[in-house]
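Every protein chain but one is kept in place in this view of the complex.
Coming up: subunit A.
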Amino acid sequence: MLLLIWAPKAWHRLSPLKPPALLWTPGGEARHVRYRLLSRQGPGERGRQTQPQGPGFRTRLLITGLFGAGLGGAWLAARAEKERRRQQQRTEALRQAAVGQGDFSLLDHRGQARCKADFRGQWVLMYFGFTHCPDICPDELEKLVQVVQELEAEPGLPPVQPVFITVDPERDTVAAMARYVQDFHPRLLGLTGSAEQVAQVSRSYRVYYSAGPKDEDQDYVVDHSVAIYLLSPDGLFTDYYGRARSAQQIADSVRRHMAAFRSVLH
């Protein structure tokens, strides 16, 4: 079609054809319109056989441009629609995960039952450990508390809820958790439960733990994966921080997540 616009000689060859014949071809209607619009052939045409005359250069350029713009516009619209649908699906999947995934049913260190929905609307920094831990858990909890304190000091930032979940339900009773968390931060919440409940929450957050052999005192250490987990106010797992990250780096990362957060639950 475009070739006809750009090759006046070919255009001219077509000119004797009656318009209705053109209508049978695809896009023929458009061609027909163009033919009518652009043909400068009138009764005087036969007298000017020496110089081919078709539509002017600027007209041809304009038509090609319009055609190209039309195609481009259609392509952009289709792409935008696809992107919009993809975003919608993603939001829906996130909404389902926010409600269903990572749920738990545990007791806090005051004996109250808690589940994940209780923390909706709050940023949560979560750590899994046990009270008989020699050094790693106290260090990591100190680091976590430092992050919370640094963010607390900044006006305009939402408060972060620190949470400590035990991987040693056998020894870490509600009373033991209460004694432990008081040493770190007034808002640090300890969570414990039955062996099944702890197993379930550990599975949800992919936490490995394994109690070691007991010695004569019936004492033992629990080997466990070490990470601080960040949950968004929608209850979605957002990030995690290993032992190598400093309190400063974690605080910076949490700040970035807070700034970028858009809820999917409203």
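Assume a contact is a pair of C-beta atoms (placed from the backbone, for glycine too) under 8 Å apart; a residue touches a chain by one contact, two chains touch by 3 or more; residues count from 1.
By definition in this document, contacts and distances are computed from a predicted model.
Visitor: Absent chain per UniProt: "Proteasome subunit beta", "Auxin-responsive protein", "Septin-type G domain-containing protein" or "Cytochrome c oxidase assembly factor 6 homolog"?
Guide: Protein name of the absent chain (UniProt record): "Cytochrome c oxidase assembly factor 6 homolog".
Visitor: With the full complex in mind, choose from A:W6, A:F67, A:F119 or A:Y220 the residue touching the hidden chain.
Guide: Of these options, the touching residue for the absent chain is A:Y220.
Visitor: Check each of A:V124, A:A176, A:L189 or A:I228 against the chain that is not shown and name the one that touches it.
Guide: A:A176
Visitor: When the complex is taken as a whole, what residues of subunit A touch the one chain not shown?
Guide: Spelled out for subunit A, the touching residues are 131-132, 134-135, 138, 171, 176, 179-180, 183, 212, 215-221.
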